[in-house]
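Of the protein chains in this complex, all but one are displayed in their positions.
Note that the chains are named A, B and C in the order they appear, and that numbering of residues resets to 1 at the start of each chain.
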Amino acid sequence: MRKSPPERSGTVARFEVNFTRYLDANGKVVSTPLPRWANDPEVLLPLYRTMVQTRTFDTTALNLQRTGRLGTYASSLGQEAIGTAIASSMWTEDVLVPSYREFSAQLWRGVTMTELFLLWGGDERGSDYQGPREDFPVSIPVGSHACHATGVAYAFKMRRQKRVAVCCLGDGATSKGDFYESLNAAGAWHLPVIFVVSNNQWAISVPVEKQTAAQTLAQKAIAAGVTNEQVDGNDVIALRTVAERAIDEARFGEGPRLIEALTYRLSDHTTADDASRYRDESEVELQRANDPINRLKTYLIKSRMWSDQDDQKLNQECKQKVEEAVKQYLATPKQPSQAMFDYLYEELPVSLQHQLDAALISEDHG
Amino acid sequence: MRKSPPERSGTVARFEVNFTRYLDANGKVVSTPLPRWANDPEVLLPLYRTMVQTRTFDTTALNLQRTGRLGTYASSLGQEAIGTAIASSMWTEDVLVPSYREFSAQLWRGVTMTELFLLWGGDERGSDYQGPREDFPVSIPVGSHACHATGVAYAFKMRRQKRVAVCCLGDGATSKGDFYESLNAAGAWHLPVIFVVSNNQWAISVPVEKQTAAQTLAQKAIAAGVTNEQVDGNDVIALRTVAERAIDEARFGEGPRLIEALTYRLSDHTTADDASRYRDESEVELQRANDPINRLKTYLIKSRMWSDQDDQKLNQECKQKVEEAVKQYLATPKQPSQAMFDYLYEELPVSLQHQLDAALISEDHG
Amino acid sequence: MAEITLVEAVNQALAREMSDNKNVLVLGEDVGIDGGVFRATAGLLDKFGDERVLDTPLSETLIGGVSIGMAAQGLIPVAEIQFMGFACSTIDQILNHAARIRNRTRGRLTCPMVLRAPFGGGIRAPEHHSESTEALFAHIPGLRVVIPSSPERAYGLLLASIRNPDPVVFLEPKRIYRLVKQEVPDNGEALPLDVCFIIRPGNDVTIVTWGAMTHDSLVAADKLAEQGISAEVIDVATLKPLDIETISVSVEKTGRCVIVHEAPLSGGWGAEISARLAEHNLFNLLAPIKRVTGYDTVMPLFRLEDQYMPSTDRIVGAVNEVLKFE
Partner (left out) sequence: MAEITLVEAVNQALAREMSDNKNVLVLGEDVGIDGGVFRATAGLLDKFGDERVLDTPLSETLIGGVSIGMAAQGLIPVAEIQFMGFACSTIDQILNHAARIRNRTRGRLTCPMVLRAPFGGGIRAPEHHSESTEALFAHIPGLRVVIPSSPERAYGLLLASIRNPDPVVFLEPKRIYRLVKQEVPDNGEALPLDVCFIIRPGNDVTIVTWGAMTHDSLVAADKLAEQGISAEVIDVATLKPLDIETISVSVEKTGRCVIVHEAPLSGGWGAEISARLAEHNLFNLLAPIKRVTGYDTVMPLFRLEDQYMPSTDRIVGAVNEVLKFE
C-alpha cells in the first residue's frame, strides 16, 4: 500500500556521514580502540609488502613508459593503501571490478605484474588474469563498470552465494550517471556490492570541488538510500577496518555500501598528462607528508614490528620481482593478426572468414 | 588548495529533509502561520480555476482518445496542484521544461489546449507554443530534459539575467543518470534551476519503493550538494509557498533546488495502460480522498471565498473552453508531407531535395 | 494447436528457456507484474518469481550495464528496453563493454546476454516510440543483431539468441506483434542465426528486407505477381553478421534488387547490403539497386507517419523501376 504524506510540516529524514581515521600522517594513533589486528604483524606486514611492491611496480612502469616500452600509464603513487586494504578484506571468491588505478588491489588478488605490463603495453592478454579468473578487467570508460559490479552482485544474491562484488572508482567517476544508476539499483535490490571511491581530489585537471557541490562523496549514497562512510585513504588500518566491516555486512545480507577514501594523486594523471599546467607543486609537496607507505612504516617501526633493515630487504625483493616481470613482459611476442578475430565471438561467423584471410595476407605482406 | 582529511574519526556532515503541508486532505489548516496570500481570493482563485480547467481538459482528452480522435494520452488526474503552483510562482520570462504530465503548468503559462490536443494528436505544431515561446516542449524520454533545464539556467546565469529554469519530472525519472548528472552540474555551477519531482508513487507499474531504497526523493539532491525539500503535492498552498521561495532564491543567486511533491497518480499511466494489472483499486480509492481540487475547494468555501454556485459556473466555463479547443483541434488540417522536411534543418541541404521530391510524389499517389 | 502472434511467440520462447535453463532471467522496466507494456513477459513473474523476472528502476544505461555483470557471472540476462528510442542510453554499455568483454579478456569473461526492444513505426504512438535504429547496433563489432518477422521466427530466433554465447540485440517489429498468427509448436527448437531466410522464392527481382517491412514486402510481391512479376523475398533476420551469400546468390539469379527498411536511407543497414552487392554482384546486376526506406528526416509524429513509412506502393514502384532496365 502506498504511503500518504505526513500529517504536518516537519523534518522527515536525517542523515550523517562519518569519518574514520586511526593513524595520523606521522603514524601516531589518533582514535582508539584500534582493531585487534593492528598489533599483529601477520596482518600488517602483508599489507605493507603489497603497498611497497605496488610502488616499486609503479616506478618501473613509469621508466618503461619513458623509454618507449609501455603505452600511456596511470600511476597510483600515494594511493597504494586503498586497494591493499580493500583486497585484503575480500575473500578469494569475491569479485573485484577495478578502475585503472587500483594496482595494489589487483596485485593482492593475484593479478601478475607481467599481466599489468602487458595490458599497459597494448596487449589484450594482460586482462586474461591467470589468478582471479572472475575479476573484471580494468574499465577505461570511467564509471561504466559500476553497472557491472551491480550485475555481478545480483548474480551472487540470486544464487544465494555469500560473495561480494567490490567496485573501485575515482572521484570524477561519481559525476557519471551510470555510477548513480548502479548505486540506486544496488540499494533497491539490496545487493552485496561495495563501491569504493578513491577520492584523490583530482580528475585529470578538475579538482573535486569543481566536480560537485557535495561536501563529501560519501553522501552520494544518500540519494540511493545506501549506507556510506568516509575514511582516511592513506591510513591502511582505518581503511581495512572500514572495508572489512562493510564487506562482511554486505556478504551477510546487509546490503550495499559506499566508502569514500580520502587520498591524493601525487603523480600526473597519466604519463600523457602534465599536472604542472593546472596545479601548484606546493600543493603536491604538502600532500607528500600524507604518504600512506611512510605512515604505516613509521607505525610498524614504532610498534617494533619492522626495521629499516627489513625495509631495505623488502625493497630489494620487490625490485627483483618487478624486474622478472619486466623480462617476462618484454619477452612476450606480439600476438598474430589472427588474434583480432579469435575472441570476437565464441566462433568466428563464416561471413567474417574472408576478412580474416585478408588480414593474414596483409600481415604476410606487412 | 586541496583539503587534508579531518584530524580524527567523527561525523563530518549532517543533512535533513523537511516537509511542508498547510492543508490536510479535508482542507483543514494543519500548520501555521499560513502565507499571507492564503486569504486572498485574487491569488487563490486563479489557482483553483487552472486546476479545474486542467481536469476538464483531461476528461475531454480521455474521451477523444477513446473515440479514436487522439493518440496515447497521459492523464494528470489528481496531480493538477503541482504544475499550477509551480507555474504561478514563475515569472513570464522564466522557462518551463516540462514532463508530459504537467498540463496545469503549461496551461498557466499560456500553452493553449488546442496545442496540447495537437501534440497528443500526433502533430508537431502542438509544440510550437504561441504563448511561452522559450518554454521547452514535452520530453518523452524520461529524465533527459533535466540536462536541458540545466543548460537553460546556465545561459541565464552567464547573461546575468534574473531568470529561472524549472524542470518537471516524475518519481521514475529520479532513477535516470541524466537527472543525477544535471542535478550535480546545477549544484557545481550554482545555477538558477528548480527540479520539481512529482512523486505520484508509480512509474507505470513500478512503485516508488521498488524504484529506489531512498526513503524520500528529496534526498537525491544531497548527492549533488543541492538544497531540497518535500512538500504535500496535493496542497496547493504548501506547494506555492515552497515553490515561490525556491524560485525566488534561485533567481537571486542562491542556487538550485530540488522539490519533491508527494502526490498520487489516480489514473492509468496512459490510455495504453491498464493499471488494474498491477495495483489494487482499493489503494486508488483511498487516495481519492487526497484530491487536490476538493481540498482547495473545501478550504475556499470554508473561507467564504467560493460557493457551490461559483463552482458550477466555473465548470461550465471550463467545459466551454475545452469544447472550443476541441473544435479548433479537429478543424486543423493535417500537415502536408513537405512538413517532414521543412524543419529538419534551417535550410534543406540540396542533397535532400530529391528525397523531398519523392515524398511529394508519393503523397500525390497516396 | 492454437495459433499465436509474434509477441506471444516471444513470450513462449522466454518461458521455454527460463524453464529449461535456470540461469536465464528477464529484466527491464515493467516486465514483472505488468508483464511488459506489450505483454511480452506476461505470466513470467508468476511462473519464475521476482528474482528471475526483475523490474528494474527506470535506468536504461543500468539495464544494459547490469546485464553485462550478470552475464560475466554465467547468468543469461534477457533485458527488455521498453521502446527502441530509449535504447540509445545503452549504446555506451553495449558498444564499449558487452561487445568487447570476450575480446578484452581473451575469452576469460563472456557476455551471453540478449537485449530485446520493440522497434518500428506504424502504431500511432508518441515521439520516440517508433524508431528503427538497428543500423547503429549492426555497426558494432562483436555484436549480433537479430530481427524476427513472424511468430515462428520470433520463437526460433529468440531461443537461438538466448542460447548464443555472445551478446545479441533482438529487435521486435511491434507493428506486426499481433498482425499474423501461426502455429508455433513449443518444442524448444531454435532456428539458425547468421543466415537469411528466403520467405518467398521468385525469379525476376530480389526484395531484401526485415522486420515489419517483411510483411509489406510480401504484400507487394503478391501485387507484383498479379502483374506477372515474380519477386523473391528475403528476410535478412540476422543483420549482423550479415549472410550476404544468400542475398548475393539470389541477386545473381534475378539480376535486380530492391532493399526495403523503415529506417532513414542514409547509413541504414540497406547501405551495407547494397555496398556488398556493388562489390560482389556488379557484373550480374541488370539494374541499379534501389532502396525503399524512410526518408533522412526525423520520424514524424503519427499524423504523418504513413507518409514517412515505406508503403507497398513504394515497393511495387521501385520494383517496376528496376524492371525497366533490360
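In this section, a contact is a pair of C-beta atoms (placed from the backbone, for glycine too) under 8 Å apart; a residue touches a chain by one contact, two chains touch by 3 or more.
Only a predicted model underlies this, so the values are computations on that prediction, with no experimental measurement involved.
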Visible chains in contact with the missing one: A, B, C
Of B:147, B:173, B:275 or B:359, the one touching the omitted chain in the full complex: B:147
Hidden partner chain, touching residue among C:219, C:249 or C:271: C:271
Contact with the hidden chain (one of C:176, C:199, C:218 or C:289): C:289
Full-complex contact with the absent chain, from A:6, A:35 or A:141: A:141
Residues in subunit A touching the chain absent from view: 71-72, 100, 119-124, 140-143, 172-173, 175-177, 203-206, 210-212, 272-273, 277-278, 334-335, 337, 339-341, 344, 352, 355-356, 358-359, 362-363, 365-366
Contact set of subunit C toward the excluded chain (per top definition): 61, 85-86, 88-89, 91-92, 95-96, 99-100, 103-104, 127-128, 133, 135-136, 138-139, 141-142, 240-242, 263-264, 266-272, 274-275, 277-280, 282, 285, 287-291, 295-298
Missing-partner contacts on subunit B, residue numbers: 95, 97, 124-125, 127-129, 133-134, 136-137, 139, 141, 144-158, 165, 177-178, 181-182, 184-185, 188, 342-346, 349-352
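What we mean here is this: only the chains that are shown with their structure count from here on.
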Separation of mean Cα positions, subunit C and subunit B [Å, integer]: 36
Centre-of-Cα separation between subunit C and subunit A, whole angstrom: 40
Subunit C: positions in contact with at least two other chains: 57, 59, 61-62
Junction residues of subunit A, two or more chains touched: 177-178, 181, 184-185, 188
